[in-house]
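Each chain you see keeps its place in the complex, though not every chain is here.
Chain nomenclature is as follows: A and B, assigned in order of appearance, with residue numbering initiated at 1 for each chain independently.
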């Protein structure tokens, strides 16, 4: 009898009887895995996040992230990392050393930079503007979220989902509202994964067939731009350096993200001489960062954190942030076309959202549906990449004012 | 709440304003760099690379060239050999 009692105590069933909520969270974890594996929604992130949710909600396993207050000692003192590991286990050790310090999102941005080619943007610089308009979802949902009762910091974290950029959303949320990290990260990555659904939907809602047939190459022939780039390699090397310095003067709080992005891009563009660095940044470093980011962000989603009305607010608000961002880009194009002889395809506005490169691919497919010869991919990439800069800048603004 | 709402309204202005300013700057910087490079360093220079191949014990440039050209031909010039590790 005694042995059976001890055996029972070893298991997690008593915990489950006390509080069955984790079972619901296990279901949420399995759904995320399903979306990542079967539906192929951003599998590189949703699979680790989903598994992290499961790990965190296995009762008695001690893999869930504890709230920040647990490690505060008051008077600006905190438990040290060794004590965190000792007290709360390896997941909290990873979370508090890699995520809560704000380290991994900039590290991932370094890898993203090493995989980014600013070429399409440099060849169509004007189109960058639409990457600005497509941040509209961020600031308008911020307004609505505050009206709906979110605190400004929470609202800022929610709104940044409209930037359609995972690391940016996570970085902003770590600083502003770490208790919402799980749902916001998941909403961000899920909607990014849903770009092939959201963009066509918003485009159909707002654009005429005639607009979608605007052929950018023909427009280029009709109204050729003056700039020819004679030495693209030199331009690509100088661009991240100068850009990084100038943006930093205006929005210094965006430097941890943008600075690392541009550093990654620089070592890539230098080429053979720094190949070891760009290979490492975009390979093992980024991949390892992705694993630990996903698992620990997922592990923040314990049942008491996730099963909250705010989660619904985040899911709904996140969608509108996304949708409004797409519309923002489209309507700036429409406005531009009213005053310019050289017309722009509104799809290029829609991709200002970022979600590189999927948004551009989706936009290209839409264009081809209306005109099988109308390849807009390279043009979309211009606004698409500038949308990444746009949301990092927006994040910097939010952090400056709300952080 | 109403104070927060005002803050949000301000941020809508400041935020979108900043984003537009920055992306105007992106255009400006991009164009300036392009013009500068076009004028002062219009031609790409030959880069003297630190040669990895000698470390590999690939003694003849012909062999190395064979590898690289194979990769180039087959990938239509889009592939590159990042590393060939000798055991």
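We adopt the following convention: a residue touches a chain if its C-beta (ideal position, glycine included) is under 8 Å from a C-beta of that chain, and two chains touch if they have at least 3 such contacts.
Nothing here was measured: the structure is a model prediction, and the numbers come from that model.
> What is the chain count formula for the full complex in this file, using the labels shown?
Stoichiometry of the whole assembly: A x3, B x3.
The working rule: only the chains that are shown with their structure count from here on.
> State, to the nearest whole Å, the distance from the C-alpha centre of subunit A to the C-alpha centre of subunit B.
Taking the average C-alpha coordinate of subunit A and of subunit B, the gap between them is 21 Å.
> For subunit A, which residues count as touching subunit B in their complex?
Residues 121-122, 125-126, 128-129, 131-133, 135-136, 138-140, 142-143, 146-147, 149, 151-152, 155, 227-231, 233-235, 238-239, 242-243, 246-247, 250-251, 271-273, 275, 279, 386, 389-390, 393-394, 397-398, 401.
> Contact residues on subunit B for subunit A in the complex?
Residue list for subunit B touching subunit A: 1, 4-5, 7-9, 11-12, 14-16, 18-27, 29-31, 33-38, 41-44, 47, 49-50, 82-83.
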